[in-house]
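Yeah, one chain of the complex is gone here, protein chain that is, but the others are all in their spots.
Then we have subunit A:
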């Protein structure tokens, strides 16, 4: 006491407050040493202070795990604060000290029986956070009790604990029947318990996409809607997200759910609002459009969306990304709210860019004047990215709203007069598009454009300018001179400019053949002889061939009338949009990609769709967009991503092998034909409901159990009879339908009957363990053999073995216990979901340090055959491409313990030796 008083006085003297920063003062003896002494002190207060110091060090990332036993010793206390602090420590370090953590189990189990509900809940909650297998075993009984606890606070904590436990050991949770208990909690009397049960189930369902965990029916929906009104804001989010997965039976049910969800639109929490918007946007699809309620609902959706834009900038950003989707699906909701999207100069740049995007989507004849005035204002701002996008936006307005085209062009010309380099370049790029949309209308501006030729230093702008010169060569007197000036530095130009220049000069030649013969020959020889770019070379040869064989045909081909471009090029493809609308408020909606494209471990994310309307489609603009034939070609990355998914399907049904990644869109119809689908419908058929055939294929691909035989080696003798008193064991390993199996033949070479077989594994590198007992039911008579298949799992204890794939086995029978060791093929551990997303693959490949990479060569195999064969062993081909005459095969596989192995296989044409580089990376 005296000491503390002194210290207090000291603190006063120095004018410092009593704060936690004092925990960081160290003495010469060393912090850990000193803390150890204090933790073992008899004085309660000193102990508590010491634990606080430990926690303070932990929060800033210092390693204080060495104090584990000393801290755990403080756990037995009736001081709640001390107990909480020790628990905090335990959660952080138990994993690194599993054996020590066992010491804490008793206290936990005891606390779960405490009369104070706060302590019961605290214990069950903390136990769930200790990710040590041994502890989880002890957790089951207390958890079962807590799930049925009389106090709702304990029940709701226990519900979350089930999700924790599932994350650590899913099998255990299922075996113990916790999932059923959790489902029962949806009917709990307390709304908070319901909300947490829903949250826990949703999280579990995410890692179990095919299980029917959330069995939504009108009764449960009713319970959820009741709980929705009474639970906390966070609970409301979980419940609303869960509701969004339900498909109402008819429009009446749909309307009644909408009515009960609408009040959430006035919630102060923006996440609640957006989740409610999601539910309404989805269920609205089912309402007949002539219903009064439908109109009311549309009106109710606008104000909350506008309100989201007055929140913090981070919230605005997410809201804007979602509004972008909503506006594309139902433009009528926000058509009068243009002004809220006007940019303020101190908005963060990410908000500015998004607002701009939405402004263009909302632009119409009615508001175009306002929009243009704004855009012109933005084009004089400081931020270069924003200015560029604003200029581009003016061009998009011109294309979208025909009546405004003239005004847009004159605005662009004004901007070109500013001579600001990047503004001029952007303006030229968009003017090119305007020319394509309205040919022969604004050519008078070409002269102004030509004045700025010298200031163009970006490839896109140069290419655009060259295109304009080539397209209108007959109206530009010195077109040949202009193009010739570009030709001088041909080799330094980017491919985009080179291609455009080639085409432009050919066009010029076809229009003015007499004066430009020399020029065209020059460019053709540059393209075909001096270039290593295959695209350029090919195009050069095609032109050359065309021009030399049939100039008339050449004219027809090169100067053919081009299809007009339309605004739709920047719209999201309708089926993707439908899916994204179902994911409003999620990460998918922020990235505008389907969740399957980027959420990790999403082996079978089900594609969500909007429910169909109960009446025949009407002719409102929104419906027209979604029903129109998909004229839009989705961006190449997405499409290739989808195509690559096809790898998963069995080769017998796929037909042609998956295509190599190519720069050319021409490949699409070819593949479409291969599937028997009409090429034109190809982009849409990836998720459109009509093409059931393809969907089925995808389902097959997503499923886990593939009917493909993986390679399994012939059996070898593991345990010779002479070493095991007459028992001979030979065996092999195989992976069948996702299950690792140990296949053994047991032969009795002794004189007496053998019974009571049992098997056990020593700790091994990947935690292999028998998933069940050894099934030898009948006694093994002398000279009799029996085939046994033992399924294995990988949840056993882990210890690194030398070599890595060594497995030590003990087999027992009525005679004795025998030991042997064998080696399993590593391919057995490759799991079925080892297919990495292409983007992730690329990023990861770059991230892996060179030390993790190994290279070796294999001989004599064939690329496609190899790919198919590897697939059978869960080695997935991510992409195939040809670089410098070498075929490259990129592959990924995932081990049962979550380590990814990436591989690159390089094949030199005509050389039977393959080079394989593999690299491994681990992540949790």
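Please note the rule applied: a residue touches a chain if its C-beta (ideal position, glycine included) is under 8 Å from a C-beta of that chain, and two chains touch if they have at least 3 such contacts; residues count from 1.
Here is the rule we go by: contacts and distances are computed from a predicted model.
**Student:** Leaving aside the chains you can see, what is the UniProt protein name of the one that's missing? Options: "Mediator of RNA polymerase II transcription subunit 18", "MHD domain-containing protein", "Cardiotrophin-like cytokine factor 1" or "DNA primase large subunit".
**Tutor:** So, among "Mediator of RNA polymerase II transcription subunit 18", "MHD domain-containing protein", "Cardiotrophin-like cytokine factor 1" or "DNA primase large subunit", the name matching the hidden chain's UniProt entry is "MHD domain-containing protein".
**Student:** Using the touch definition up top, pick the residue from A:225, A:315, A:557 or A:826 that touches the left-out chain.
**Tutor:** That would be A:315, which touches the missing chain.
**Student:** Out of A:41, A:171, A:266 or A:755, which touches the unshown chain?
**Tutor:** Only one listed residue reaches the unshown chain, and that is A:266.
**Student:** Looking at the full complex, which residue from A:71, A:101 or A:192 touches the chain that isn't shown here?
**Tutor:** Of the listed residues, the one touching the omitted chain is A:192.
**Student:** Please identify which residue in A:307, A:455 or A:712 touches the non-displayed chain.
**Tutor:** A:307
**Student:** Name every residue on subunit A in touch with the hidden partner chain.
**Tutor:** Spelled out for subunit A, the touching residues are 1, 4-5, 8, 17-21, 23, 44-45, 48, 52, 55-56, 59-61, 79-82, 84-85, 88, 92, 95, 116-118, 125, 128-129, 131, 151-153, 157, 160-161, 163-164, 167, 190, 192, 196, 199-200, 203, 206, 230, 232-234, 237, 241, 263, 266-271, 273-275, 303-304, 306-307, 310, 312-315, 317-319, 337, 339-340, 342, 344-346, 348-350, 370, 373-374, 377, 380-382, 418, 420, 585-588, 590-591, 595, 598-600, 840, 843-844, 847, 923-924.
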